[in-house]
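Note that one protein chain is taken out, while the other chains of the complex remain in position.
Moving on to chain A:
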Amino acid sequence: MRYSGFRVLQQALTGHKGWQPAWRDPAPKPRYDIVIIGGGGHGLATAYYLARQFGQANIAVLEKGWIGGGNVGRNTTIIRSNYMLDGNEPFYEFSLKLWEGLEQDFNYNAMVSQRGILNLIHSDAQRDAFTRRGNAMILNGADAELLTAEQVRREYPFLNFDNARFPIKGGLAQRRGGTVRHDAVAWGYARGADSRGVDIIQNCEVTGFRIENGTCLGVETSRGFIGAGKVGVAVAGNSSRMMAKAGMRLPIESHVLQAFVTEGLKPVLPGVITFGAGHFYCSQSDKGGLVFGGDLDGYNSYAQRGNLPVVEDVAEGGMALFPGLGRVRLLRMWGGIMDMSMDGSPIIDRTHIDGLYFNGGWCYGGFKATPASGWCFAHLLATDTPHPTATAYRFDRFKRGRMIDEKGMGAQPNLH
């Protein structure tokens, strides 16, 4: 069923009796050409593009819980392409371009809102660094705009410009950045994939791989063995646990990242802002809540909840930048498990096992990557060659000294 304004009107006049489930609930078949493990944003997008772009039929997505219950439903919904390094920026800009046409493409309202993102500048050295980043973005076909403090003040008059320690000296704006309704991304891709014949199988945990003579023949699941021509793994924070079943150790640590949302307010914050002197970023959801977050907790975790020191740190960052926040009540806070890679950049690659492919290491920035990650992983699965924007995301880059370390932090995942 296609969704449209006309459809809403028609349903309104007929008592909303004609809506159908947005995707089926099929039982697993004994074998698929391609099995995707993980019904998060990346797994669902991969299945969608495999069917829609690469002409594959006979695909399943296996999800241990419900689709959208992982990080795709836990993130702070920011999209942007303000990266600097060659291995990253073309990929993230490809992703931003896909976001721009996504809702028409999959016929679902994902509330893509290009309200702009503004990275604040607090020192001369930071202005130099952001100027360089902005130029790298423009060279890669993205948009970037350097703002003076006065220009920032016009758009965000309530920020703490004259903080004695961290005065605001300007900002790097990407007007095409913004936010997207995260759950709707999972649902839109799921519906789009399902309508093209993809089986989305929930409550189906993959417990192991069947590997013979170096070839992956399928997966063992809580609902029995499922054969597969190719298996693509996209399980985000659970990447190490999953790949350990294939005998692999990954350049990844799992860390918890927390996020927060306040009570609903009238519109106060027009775009996304990030503090350049501490770790704090904030946007306002369409329901009115201020959505914000900051640093990782900093230790390995699979707990989907964090501890209080980071809550305090985030609150302090928020107060330093945006003092009005102090009067607002917090409604909810939660955590998600990040697949933090050793250089802060992702992996989309084959493994040494035939028929087994991997997508992970997204750190805290994989939501914005969802469309391109799905497209590039589908490209790899369908053609056995990397997509031109994802050629740097290889496993062996650590061995070959070709790390993609945006922050220059080295092999220390909690610092990326």
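What we mean here is this: a contact is a pair of C-beta atoms (placed from the backbone, for glycine too) under 8 Å apart; a residue touches a chain by one contact, two chains touch by 3 or more; residues count from 1.
In this section, contacts and distances are computed from a predicted model.
Within the choices "Phosphate import ATP-binding protein PstB 3", "Sarcosine oxidase subunit delta", "Molybdopterin-dependent oxidoreductase" or "Nitrite reductase small subunit", the name that UniProt assigns to the complex's undisplayed chain is "Sarcosine oxidase subunit delta". The chain not shown here is touched by just one of A:Glu63, A:Asp183, A:Glu253 or A:Asp349, and that residue is A:Glu253.
Between the chain not shown and the residues A:Lys29, A:Arg132, A:Arg241 or A:Arg402, the one that touches is A:Arg241. Of the options A:Pro28, A:Gly227, A:Gly278 or A:Gly298, the residue whose C-beta touches the omitted chain is A:Gly298.
Remark: the omitted chain is touched by one listed residue; of A:Ala47, A:Val61, A:Met342 or A:Leu356 this is A:Met342. If you put the missing chain back, the residues of chain A touching it would be 238, 240-241, 244, 249-254, 298-303, 307, 309, 342, 398-399, 411-414.
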